[in-house]
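A single protein chain has been removed from this complex, and every other one stays in its place.
Presenting chain A:
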């Protein structure tokens, strides 16, 4: 098994450090917080996108229903895809700043600090 350079910046943490950190409670917590957000949200937006595509593909009549003026259901749904994308982006950034970054920073300090 070759282990080609991963260019550790200064003092490289050894293999045991990675295994220990991976087994630590803090890391389990960080991983849980990340996955608990990104997996369901990814499922959600993909399902919503797929629903939209299927409607646009197979429900022409429904999508062409006018709501007001020349604005129809299809256009509103399409614009809602933009809105949901912007909203998810904002929510994720808030989640990451508040719940992920501090913990990641703490762990990073522990790993890089003294190579414990």
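In this section, a contact is a pair of C-beta atoms (placed from the backbone, for glycine too) under 8 Å apart; a residue touches a chain by one contact, two chains touch by 3 or more; residues count from 1.
Here, contacts and distances are computed from a predicted model.
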Per UniProt, the name of the complex member that is left out, chosen from "Cytochrome c oxidase subunit 3 family protein", "Succinyl-CoA--3-ketoacid-CoA transferase", "Tripartite tricarboxylate transporter TctB family protein" or "Cation acetate symporter": "Cation acetate symporter"
Absent chain, residues of chain A that touch it: 1-9, 12-13, 15, 18-19, 21-22, 27, 30-31, 34, 37-38, 41-42, 45-46, 49, 52-54, 56-58, 60, 63-64, 68-72, 74-75, 78, 81-82, 85-86, 88-89, 92-93, 96, 101, 104, 107-108, 111-112
